[in-house]
Every structure is written in structure tokens, then in C-alpha cells.
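Of the protein chains in this complex, all but one are displayed in their positions.
Order of writing sets the chain letters: A, B and C. Residues in each chain are counted from 1.
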Amino acid sequence: MIHIAGVDIGSAFSKAVIMAENKIIAYQVKPSGGNYRLTAEQVTKGALTKAKLSLKDIDYVVATGYGAANVPFSREAVSDISCLARGVHYLFPTARTAIDIGGQFTRVFKLDKRGRATAFLLSEKCAAGSGRFLQVIAKVLQIDLKDIGELSLKSRNRVDFNTGCAVFAESEAISRIAEGAAKEDILAGLHRALAAKVQAMVERLGIEPDCALVGGGAKDIGLVRSIEESLACRLLTPDEPQIVAALGAALIAGEKAAAIKASR
Amino acid sequence: MVEKGAGKGLAAAERYYQDYGCRAGELKRQGKRIMGYLCAFTPVEIIAAAGFMPLRIKGDVNEPITKADAEMETIVCPLVRSCFDVSLKGKYEFLDGIVIPHACDSITRTYDIWKYTLNFPYSHLINMPHATDKPSLDFYKAELNTFRRSLGRFAGREISDQSLTQAIRLHNQNRAKVRELYELRKMNPPLISGAEVTRLLVAAVSIPVTEATELINNVVEEVKQRGKVRAAKPARLMVVGGQVDNIDFIELIEDSGAWVVADDLCPGAREFFSDVADTPDPVDGIAERYLRKICCSRTFRERRGSYHEYLEQRFGHIGRSIRDFKVDGVVLYIYKYCDPYGFDVPAMKSYIESKGIPVLYLEDEYSMSTIGRLRTRIQAFLELLGSK
Amino acid sequence: MTEEKKPEEKKKRKTATEAAAKIGPMVKAMIADVLQARKEGKPIAYTFICCCYDEIVRAMDIVPAWTENYAGICGAKRDAQRFLERAESEGFSRSLCTYALCGLGFDAWREQLGEMPPDAPWGGQARPDVMLGSGQILCDPRNKWYQAAQHYIPDVPVYAVGLPWPPYESDYDYREVQDYYVKYIVEELRGLVAFLERHTGRKMDWDRLSELVDLTDRTWNLIWETYELRRAIPSPMGTGDAMNTMVPIVFMMATQQAYDFFKELNEELRHKIANKEGEVPDEKYRLMWGGGLPAWFALNDFNYFNSKGAVFPVETTYRTVEAVYNFDIDLSKISDPLEHIAWRWVKFWTYWYDKARKRPGSHPDVERLIQYIEDYKIDGIVMHEAFSCRTWHVGLIWQLNRLKKIYRDIPSLILESDIVDISSYNEADTRARIDAFIDTLEAVKSKGK
Partner (left out) sequence: MKSQYFAGVDIGSTMTKVVIMNRAMLASVIGPTGPEHRKLANRVMEEALAQASLPFDDITYVVATGYGRINVPFADKQITEISCHARGVSYLLPRARTVIDIGGQDCKAIKLNDNGRVVEFVMNDKCAAGTGRFLEVAAEGLGIKLEDMGRLSLEAKSKVEIGSTCTVFAAQEVVAKLSEGVPLPEIIAGLHEAIAARIHSMVGRLKIEREVALTGGGAKNIGLVKALEAKLGFPVLLPPEPLLTGAIGAALLGKDIVKQAAASGTPLPRSERRLQEVTLFTR
């Protein structure tokens, strides 16, 4: 049996996925921390332990993400867009457009029926347009990242934010709290601001149904709803949206391993 | 905000301003045809003479740009982007067409985007020269005649000399009224605030010219009744820049403790201070006004004499306003990516400063959030004026 | 202002053709010539490219100082920041054309010092005797830049030549208006000659002008024919090289040197094609540089594309010539040289109009993309949006959208940075985008299989 692995060293989180026979047998997600090389080892080991395997059992490893260069045990690095597309396709074969909200960038891309990206757009180099923005805010509001989505849905009285900068949004949020604004209303405002940025990108690329939303941002139900509202369409979201790029990397690893086997 | 007791002049202006284009929509439903345009360089007389109501397309500082970026790069004048964004969102669906003059790169380079994306039944680009010499004037006249023919074809009838002369007369009357209004700003304190003037002029370019003249007249009458009720403020400012079609910035200045008493803006003095002369061929008068009389940085003035005299040729109108309206300080309010004004900043600044008048240069992005950020700068400028 | 670290000079880009490698020294000599002219008291004119007065300037023996070129050099040497900052401190917004900002910063500095700014790239840009702007319709900086420069060199006169071309409109044909366009341009060019005679003391040699006009026609034809050779598979020369070979096109037109250069390049390309020598050994993707001036400090990105097997057989940028024998009029019948220039100008800009009219919903710019896609067998389009110039960089998104609507969906990538402002550029990001784009190309390419 061929075992394959995909490792995605993201700017915020690192993920490893182990697959066999086109099925995920284990995965692991952990914060990227400072040392990518170390994280890469740890996250892969974590997944391997779950799968009761060790690195030498793995036939092919593909790395991707911001820190892909720091995965010494990978055979090859593949661009995030390609991995994401492959992962999305595996999960949602009908998806033709996908949005990935990661720690550093937001990506919007189109994919064909074989899971290849055919067009893409990346957000600008400013934290105001990425998932990092929500992390920063969650921290100042002293809410756990995983709770912000639910909380934001409770908002009845959205506070509109007019700042573009993530750092200033942070202090603005502090001021608003001090003025007595509710946390959920602030979150709803921030989700709205981020959704507007995503919307502009999606409109530029042109949306083709179905549309999937992946990346850590998709774990935030408040953001998901906000984007759905501005795009006026339902989005497909996987149960574990964060591992999609790693999954795609594993799938690509699978193809490579199969190709090698065939050529032998 | 409209002051208590304001009659139908200011109140009506407020209404037209808030619900911009409402009158045009109303007229459209009654069968009138409406022609949208960008920028003071559109010869509205020709549009009116063809039986259309010209409507100046306005942006919205409060509306975040969400649609425009899918079709238009972000490196154009933010006002033009906003105009396009609200158009894409259906704000001006009722238009029968758009007319775009070759004013600046931001406007000209986006013409095709406007034309192909919004799919109005009619569109036309008027190729306006930069130079003002005789060959340029002749060429411009030929372009105006091309436009006249083209629009006539679309209207289904030729534009006659009489209708042109009539439209010219009405627009000149309108401009004269605006100048009368500006007289009320010369007093100290001014009888009318800068925000009120801008709101009125924005309203005025969204309704038929005769109604606009009446509206302005009503305001003039109303305001004259005010006598001397307005508060004295320590500084009288002039705002100079490109297009300003919202009052928020002017309001910000006036809330910070100054009156805006003069401007070189459009809509504003730039658009209303010069008339079309009565010429045997009406197009001659129109060409002469738009090419030579409107003072805007986009037009290249040929130099006569020393560089010092050249600055006077280019910016003399600002100097005259400073004098006539007793201006204490000038705010250069210019949008990012505005090429014509951007390149003029150092020269303009040194010209105004040579008159002993301090200048505050602000670059803005046409958004409510940035306008708020300018507050500290304006207050500091007022402090600087106060301590002089 | 001090630069504490020497601007890092970029490694020399490897060119595919020998001809392109010769351009560097040619440009250097061009700058030196201007400095030499200053010493000898020959009249120098600040000039813009694409303004069709090349022959006039050359016939009057006036030395052109191409201000866009000098700014580009500062950018390519990664030494533009100090001039941009200088312009900013004069009050110019950083959002304006950075060629202009670089030039204005340089002028302001040179005038303040009374000599060249320290370590000015390649000896610096000499003070001009006249400045030739152009009014309408290419870009605003063409009429504002030199006017603004007068703030620092008030004694140097400016002339703004009106140079319009008819817009592409749906409700009338440009032929209805072309006569008055030509008439206007001729009068403006006549005005230019008079201006130059007045301010430089040179007299126009009309016979020489006619010769140069003819030389230019021949050069245009030769360039067009040479570039068409790049249709070959594998393509012998890419856009990276074309960003060098643009020099004779835009800075040396109306000189024998430009003609000879293309003669040589033509031979080199024929030779390469005969030997099946491509821009890269293993050509996988054929791309078109479909719009935008290049980021001069990042020309190495072309090599990065090459390293992925991607070549650029064609670009729209700097392809500012057509074969004049393809025009719908016979230029050789127009004996008045100024009229000849004017017609060539109008015909160049309206060249794609008739073709566009035949395809519903098309537009000349889009039509040109379609034609090149077909002629050069293009797999994908790369564009560059330089933030500071509207002329070449607004409308790119729209052109791609239109292309998709009326033709077909073709992979495209829009890179974003600037022509000379390196602070807008991030190499790692750019390369990540290129990688992802190559993946999409692969996906689309293998679709049929």
C-alpha cells in the first residue's frame, strides 16, 4: 500500500495530512510558532503517530505553504494554489470557485473539473485583508479564536469599522469596547469589513458556482455568513477547512508516487 | 444640516443632495431623456440643446468600493472610482448615455471601461486638446461639432443653432446666479457657509438648468434674510483642488472653527465663474470658454513673459479670489492619483505663499474614514493661522 | 541626504540574443552624448517617447535627452529612491508617474547644487535648452512634467505639441474625422519647428527631414518584420530582450543606427530559427506580455519565467510601430514631411479599428491581443500594473474581462508594482505568484489531454 503525506507550513498554522488509498488516515494541525523546521517535524510526527506510522513508511511527501522550504523530508514543494485547488476538488468535486482565507493572504481561485487552478487572485500585502486580522482582534477582545464566529452571529447592532489597518483596527476596537460597545457587535463589524474585501476580489475574478470557502477563516462561522451575505450565495465549507492545502499536497504526492510506481 | 427656518431653497437643495439624481429619475419617468457626464469640461450646453437633461455623475464618500475593482484598477482618482462603483451598483441606471471629456488621465483612461461595462445606449468621448493656441481651438471646435452631430443623430434630430443659443443663455444665467451667491460669501462673517454652497451647487448640477437657477435664486433670497446671525470665526479659508462633490470635507473644516468662503473647485468657482460668449456660430463661444476660460490644471497655458508672470497666468484666478474674498489661508485638497493637480502642487503652493497666505496641502482618498483623519491637520493649520 | 549603503546593483540579466546584449553600452553612450553636447554647447531638448517628432529633432541636429529613459536607468540601477524622495519633499505626490518624480527630483537637486547630484547614474542628466512636452492624449505627465520642471529651471522654455488621435467610437468611423486630426497635428508640428528655430538658433533642413521620414518608414517596416519572426516555434527572442531592443525603437528612431541594429537582429533571429534555437532550450509555455511597462529593477523576473520553460514571443508594450505598407493609405505619396508624419501617427493609432469593428463587442486593444494570441500561439497573458502610470496600466483588467467575453478564457496574471519605485516590489511574493500562474498554465494546457 502506498502511503503519502502533505505538509502545509502556513504563516499561522502548520498542517500535516497522511493518506492511503485516496483516504485521509490522519492529520494534525498546530500553530506555526517561530521555528518552521521544528514545527514541520512536529506536526508531521503528530500525524504519523495518529496513523501509527513512521516517516520511512511514507512513499512521497509534498510540502506547500509559506514555509514550504523548511520541510527537509519532503520530495518536492508545490505552490499553495495548486494544492488548495486539488484539496477543494477532492472535497467538493462540483466547486468551480474557491476562497481561501489564510493567515497572511486571502486567495480566490477558479478550478476546473479535474481540480486544477485555472485563474487566481491574491490579496495585497496588508494584514487588514487576511485572517491575521481576526487573530489580532480576538486577542484584544480576549475571546478564543474559535468562539468569535458564534459570538458575532449574536450581533444585533453592528459597529461599522472605518479603518483599513489591522493594527489601528485593534485600537479602535479597544476604544469601542471602552465606549460600551458589545464584543459581538464589534466582531460583526470586523467580519463585514473583511467580507467586503473578499467580495471585491471574488467579483474581480468572477464567481462560478459552486463556491467553496477554505482555510482557517472558514472555521469562523461569523465570517462565513458575512461573506455569504455579501456574495449572495451559499458557500461550501469542509468540516476541517484548515487542512485543505495539506490535503491537496498529499493528493499531489499520491499522483507522483503512482507515477513513479508505474514507471518502474 | 439645514438651519431652522430655512425655506424651500436650502431645504430643497438638501433634498436633491441627499437623494442625488432623484429629480432626474422623476423626469425620466415622465419621458425626459437624461445624459450623464463627468467633469466640468463637458459642454453641457450641447447636451441641453439636444433635448437631454445633463446630470453630473456623483460619487459617494460613504459607500465602500466593492464592485468597481472587478473592472477598474485602483490606481485612478478615487472620486472617479467611486462614481464608477455607484454607477455599477445601479445608481444611474436611468441614464440614456454618458459623455466624457478628455479631462485627465483618470477620466480618459477609464472611458472604455465606462462605455463597455455600463452599456448605456449612448456614449461619447470628446477629445479635448491641452494646448490653447489657434490650431488647438480650431481642432477643439471640430471635435465639438463631431459631438454635436453624433448626439444629434442619437437624439433623432439635428441640434440647431437656436437651441444652442438658448441653452447657452440659460446656462449663463445660471452661472450669473452662482456668482451672485458668491457675493454673499464676501461679507464677514459670510452669509452662507461653505458646506451650504457646495451642497447647493452639487444639487444644482443634478436638476435641469432653469430649475437650478431658480433654486439658487431661492437660496440667495433666503440667505439675504439672515442678516448678521452667523457666528464670526477666526479664519476665512479657500479650498483649491479637483472635483469635490460632497460636503463632508468642507463641513469638517467649518466644524473645526473656520469659514470656507471661497473655492477653486468643481462644482464651484471653476465651473461657474466663466460664461460662454455670444458668437455668431454658437460653437465658437463654447469652444472658447471650455478651452481657454476655465482655469484648470489640465489645460496647458502657453507661457508669456517671465516665470513669475507665468505663475500669475496659471493661478491668477486663485490670487484674485484670495483678495476678493479676504482669504486667510488656502487648503490644497487633492486626490491621490490626480495627475493634473498633483504636478501643480509645488508651483501653486509657492504662488499662494508669495501672496503671504499659508497653504495646507492635503492628499485624500475620497472616503469618510480618511476625511475624519484630516481633522487634526486642519486644526493644526488653524492654530498656525491663529498664531501668525 | 545620504545613502548609507550603496544601492545594490543588480546582477546583469542574461539576454537570449546578442543584439539585446549590445543595448546597455548603447544607452550609456547615449547619455554620454548628451553630457558631451552640453559641454560643446549643442542644443539639448528634454523629450518624451512616442511623440512622433523624432525626425524633426534629428533633422535640426538637436540632441534629445529622453527623460523617461534616464528615470528608467535610475530604476534599473536601483538608485531611484533618493530622487523620488527628493521630489516628494518638493511636494509631489508619490502617486504620480515615478519617471516624472525621478526626473523632477533629479532636476531640483541638480539645480540646487549647480552640478550633478553625487554619484548620479551614468554621469547624470544634463540641463536642457528646451523641453518638448506633448498635449493630449497619451498621458497627463506629458504636458505637466516639463511645466513642473520649469519651477526649477524657469529659463528653459516648454512647448506642448498637440498630438491627438481619433477615439474608437461605435457611432461613427474615424475616417469621418481623420482629416481635421491630421491638419491639427501638422499645424502643431509646424509650430514645433518654429519654436525650435526660435529657441535653439538651428534652422530646419527640410530635405534632411524628408530623408529621415523615409528612413523612419523603412525602419518601422524592418522592425515589424523582425518582430514577426518571433512567431517561430521555438521563439528565438522574448520580451525580456525586447525590453532592451525597445531602445532603438523609442530613443533612436530616425537614425541609421536604429535601422542597422534591426538589420543585425533580423539576421540573428533568422539564424536562430534556422537552427531551432529558442529563448529557452525547452519551450513549454508561450506567453504574451499583454500590457504595462516593466518594473525596470526586476527584469530578472523574465529569466525566472524562462527557468520555468515560459517564453514571451510577443508583447504589446513598446511595440509602437506597424508596417507602414499595411496602412490603408500609401504614405509614400505624401511628400510634405510633416503631413507624412501626421498621417503615420493617425494610422498607427487607428490601425486595429477596422478589425475590431468586425467582431461584435470588440475593441482595438482587445482585438490586438486576440490577433497576437493567434499569430504567436499564446498560452497565457502576463500584465504588469505599475501603480504610478495610468496610461498603460488602467484598463488591463477590463481588457482581460472583455477578451474572456468575446473570445475565450485564457490564463492571465497581473503583477503589481511600479516602473521605478522599488518599494512597491517584493521578489518573494512576485515569484510565488509566478509559480502559481505556471501551475494554472499547466492545468489549462493539459485540459484537452
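We adopt the following convention: a residue touches a chain if its C-beta (ideal position, glycine included) is under 8 Å from a C-beta of that chain, and two chains touch if they have at least 3 such contacts.
Being a predicted model, the structure only gives us computed values, none of them experimental.
Novice: Given the contact rule set out at the top, which of the displayed chains would the hidden chain touch in the full complex?
Specialist: A, B, C
Novice: From the list A:36, A:60 or A:92, which touches the chain that is not on show?
Specialist: Final answer for the missing-chain contact: A:36.
Novice: With the full complex in mind, choose from A:166, A:195, A:212 or A:249 the residue touching the hidden chain.
Specialist: Looking across A:166, A:195, A:212 or A:249, the contact with the absent chain belongs to A:166.
Novice: Of the residues A:96, A:116, A:132 or A:158, I need the one that contacts the missing chain.
Specialist: Result: among the candidates, A:132 touches the missing chain.
Novice: Across the whole complex, list the residues on subunit A that are touched by the chain not included here.
Specialist: Touch with the absent chain occurs at residues 11, 33-36, 38, 67, 104, 125-127, 132-133, 136, 164-168, 171-172, 174-179.
Novice: Which parts of subunit C face the unshown chain closely enough to count as touching?
Specialist: 1-2, 4, 81, 85-86, 88-91, 423, 426, 428
Novice: Mind pulling the subunit B residues that touch the left-out chain?
Specialist: Residues of subunit B in touch with the missing chain: 358, 370, 372-373, 375-377, 379-380, 383-384, 387-388.
Keep this in mind: only the chains that are shown with their structure count from here on.
Novice: Using mean CA coordinates as chain centres, what's the subunit A-subunit C distance in Å?
Specialist: That pair's centroid distance is 41 Å.
Novice: If you average the Cα atoms of subunit B and of subunit C to get two centres, how far apart are those centres in Å?
Specialist: Their C-alpha centroids are separated by 35 Å.
Novice: Would you mind pulling out the distance in Å between where the CA atoms of subunit A average out and where those of subunit B do?
Specialist: Taking the mean C-alpha position of each chain, the two centres sit 47 Å apart.
Novice: Do you know which subunit C residues sit against two or more other chains?
Specialist: 397, 401
Novice: So which bits of subunit B are touching at least two other chains?
Specialist: 70-71
Novice: Please output the residues of subunit A touching subunit C within their complex, sorted ascending.
Specialist: It comes out as residues 78-82, 85, 112, 114, 116-120, 122, 125, 204, 206.
Novice: Could you please specify the touching residues of subunit B with respect to subunit A in the complex?
Specialist: Contacts found on subunit B: 64-67, 69-71, 367-369, 372.
Novice: Under the stated contact criterion, what part of subunit C meets subunit B in this complex?
Specialist: 90-93, 95-97, 100, 133, 135-137, 139-141, 143-145, 147-148, 150-151, 154-155, 157-158, 160-162, 164, 166-167, 169-172, 176-177, 180-181, 183-184, 187-188, 191, 361, 363, 365, 385, 387-388, 390-391, 393-398, 401-402
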